[in-house]
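What follows is a single structure, written as structure tokens, with notes after it.
The other protein chains are all here in position, but one chain of the complex has been omitted.
Chain IDs A, B and C follow the sequence of writing; residue 1 opens each chain.
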Amino acid sequence: MKKTSRHRLRTRIYVIVFRSDTRAGRLFDLVLLWLIILSILSVVLESVASFRAGYLPYIRVAEWIFTTAFTLEYGLRVYSSHRPWRYVFSFYGLIDLLAFIPAYLSILFAGAQYLVVIRAFRLLRVFRILKLTRFSNEGNILKSALKASRYKIIVFLTTVITLVTIIGALMYIIEGDESGFTSIPMSIYWAIVTITTVGYGDVSPQTPLGRILASILMVIGYGIIAVPTGIVSVELARATDEAKEKCPACQTPVYPRGARFCSNCGKELRAG
Amino acid sequence: MKKTSRHRLRTRIYVIVFRSDTRAGRLFDLVLLWLIILSILSVVLESVASFRAGYLPYIRVAEWIFTTAFTLEYGLRVYSSHRPWRYVFSFYGLIDLLAFIPAYLSILFAGAQYLVVIRAFRLLRVFRILKLTRFSNEGNILKSALKASRYKIIVFLTTVITLVTIIGALMYIIEGDESGFTSIPMSIYWAIVTITTVGYGDVSPQTPLGRILASILMVIGYGIIAVPTGIVSVELARATDEAKEKCPACQTPVYPRGARFCSNCGKELRAG
Amino acid sequence: MKKTSRHRLRTRIYVIVFRSDTRAGRLFDLVLLWLIILSILSVVLESVASFRAGYLPYIRVAEWIFTTAFTLEYGLRVYSSHRPWRYVFSFYGLIDLLAFIPAYLSILFAGAQYLVVIRAFRLLRVFRILKLTRFSNEGNILKSALKASRYKIIVFLTTVITLVTIIGALMYIIEGDESGFTSIPMSIYWAIVTITTVGYGDVSPQTPLGRILASILMVIGYGIIAVPTGIVSVELARATDEAKEKCPACQTPVYPRGARFCSNCGKELRAG
Partner (left out) sequence: MKKTSRHRLRTRIYVIVFRSDTRAGRLFDLVLLWLIILSILSVVLESVASFRAGYLPYIRVAEWIFTTAFTLEYGLRVYSSHRPWRYVFSFYGLIDLLAFIPAYLSILFAGAQYLVVIRAFRLLRVFRILKLTRFSNEGNILKSALKASRYKIIVFLTTVITLVTIIGALMYIIEGDESGFTSIPMSIYWAIVTITTVGYGDVSPQTPLGRILASILMVIGYGIIAVPTGIVSVELARATDEAKEKCPACQTPVYPRGARFCSNCGKELRAG
């Protein structure tokens, strides 16, 4: 095989494996997406006792097929990538590696069945596939909105953690062991369960004073839940706005999408 | 009966059955709405043991009256429709059919009482009636907002499903059978119950590590609940906006509120 | 007492009782607010068994003092009002009457202690007092936002009721009596508890199929909770906007509150 034809092969593989603007590339992505979904399904089903009893050999065979496929795919990615090491240490590169490594480890170590869970991260690969489609733009808007909100969210989380620690300590003193508030960490766990409105009910206040404090925490939590929602709404509105076309003459955002004239200066944006 | 008079009869029935801009049409819709509500009430009450014991014969009679009425109505719709087959295979046409079919099936098959539930879809017919009123516009705004959000919501749901699967698998390893985390699907069910802040408490973590992981999941869920709210708020604001002032020249909605030029035809709306 | 002096007395009482722009009027409102709060506190405490055992005579005395005070106040309102009947049949007039009627009924009928609960509506009178203060404007913005959202909310509630009925019926068939889904109304109650994310856990699915359906309902409920929030946010933003000052020259809303020049046409709004 000559160097040019080898180069051409690598380029062809690259186009199929990394991109999705050709028929073959789209097919590859679709097959991979299904393999990921099926491999997770097989791990999930293996954990069901009644299923494991009846179909364990079939699950094992299926898992080795998935492992082989993912190993082969990883090899092709490393081979065809222009900068292999950059791919290997990228976020998706590491996830691709973790998608099949635990399966090989399970041969050497009997207890490696616990590591199988890492394989669930394969699901995240779906995003890489989606990244190549129109979902990318929407994902970027969401990411941009969350990034712009990060300081507000840190301030918010610090307040929540402080509140939960103080209320947790107070409840530990008020309620005590009888009600299930056996330690401050346990009380903090209860306070988080309450403030997030999850409310399992595995621990709940039994004394009048504890119930009053719990009621105050719930009403506060009620108001607090409004804050992250407000933050994300505002940033999402801004990120959506910023992704909009602007008038080349006056820089006013163009409304609605695909408008023919600028609403501020009347400049014609596209021919009728 | 001559052909023209038959044609006139079909047109009259069409106006009463399909439209609601005449007195008779509005009365028909109102009677139908009440029949639907009463028929669902009768199915619901039949399921209550104490009620079934005392009033079963009355319920049965009532149900057959409803079934006859809905069958008759379906016949009238097919007869009067200009394109009968198009109606039969439309969304509302199928719901109209499913509204009485299970009742007839229950004569042939003893176990058909399970199919009676399909009759609950009759409630959706309320929307068709509402569609003819001023609710239509509001419903369209909601529908448009949800449609515009669909890609963002798919990205969001994929993230949630990935998160729930990974956390579910981790909790299965950490907690194990004693705490009720008997399989990964069971753990995923618990993770969904937790992240959506429902929190039944039928399964809840018992180990310190499990409680820490659950706390992290709750706080994440707390932040995540903000995302769909933000998405729908932003799109709803846009959809509401789009239903505003229209250009007197080309009927395009005017953006933004108080814009000086129409964004579609460039007509000056207000003097500078 | 002459007619003019009687008229003057009625006017003075009116100013004190119905308005709060004088010292005496404000004092009257404040005393009334405290009487309402104390009377509700006494009803609430009476229901606590340990408290009733020790302090019943005191509570009874206190309640008769409150009843006398509210009766007297009602008399003054009817006497001083310009259109007594209009007051009597107004919303607040009826609440004022219901604030003391049950107390008198409890003399005639032994079981009238059940009617005492109506007295809790006295709390709503707080709004009438607040209405006369700066809270009025904020309350009107909230009311306007909710009123503008009413059709959207009706469409939304109809969807939720339909969904809850259909899911309730399905869960009744899938889960059955063993899991606590004893009838369709019971299942609908469970579906409401789930979709609103309350999640008591008194009834929860036990079968795999039931858990899958419950998971779907929870995720849907997750998305659905976004809709009313979005609706209210949008309308609240609009109502807040509409309560803003507009430029007399170009009708553009004035930003920010108390701005000196219009941001659109530069017209001077207030002297520097």
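A few comments on the model shown:
To be clear about the criterion, a contact is a pair of C-beta atoms (placed from the backbone, for glycine too) under 8 Å apart; a residue touches a chain by one contact, two chains touch by 3 or more.
In this text the structure is predicted, and so the values were computed from the model without any measurement.
Considering the full assembly, C:Ile141 is the residue among C:Ala24, C:Ile59, C:Leu97 or C:Ile141 that touches the omitted chain. Listed for subunit A, the residues touching the missing chain in the whole complex are 151-152, 154-156, 158, 161-162, 165-166, 169-170, 172-173, 182-185, 188, 194, 197-201, 204, 208, 211, 214-215, 218-219, 221-223, 225-227, 229-231, 233-234, 237-238, 250-252, 264. The set of subunit B residues touching the chain not shown comprises 197-201, 229, 233, 272. On the side of subunit C, the interface with the absent chain consists of residues 40, 43-44, 47-49, 114, 116-117, 120-121, 123-124, 126-127, 130, 134-135, 138-139, 141-142, 145, 153, 157, 160, 185-186, 188-189, 192-193, 196-202, 225, 228-229, 231-233, 235-237, 240, 254-256, 259-266, 268, using the contact rule stated above.
Just so we're on the same page, only the chains that are shown with their structure count from here on.
Per-chain CA centroids place subunit B at a distance of 29 Å from subunit C. Taken residue by residue, subunit B touches two or more other chains at 185, 188, 197-201, 225, 229, 231, 233, 237, whereas all remaining positions touch fewer.
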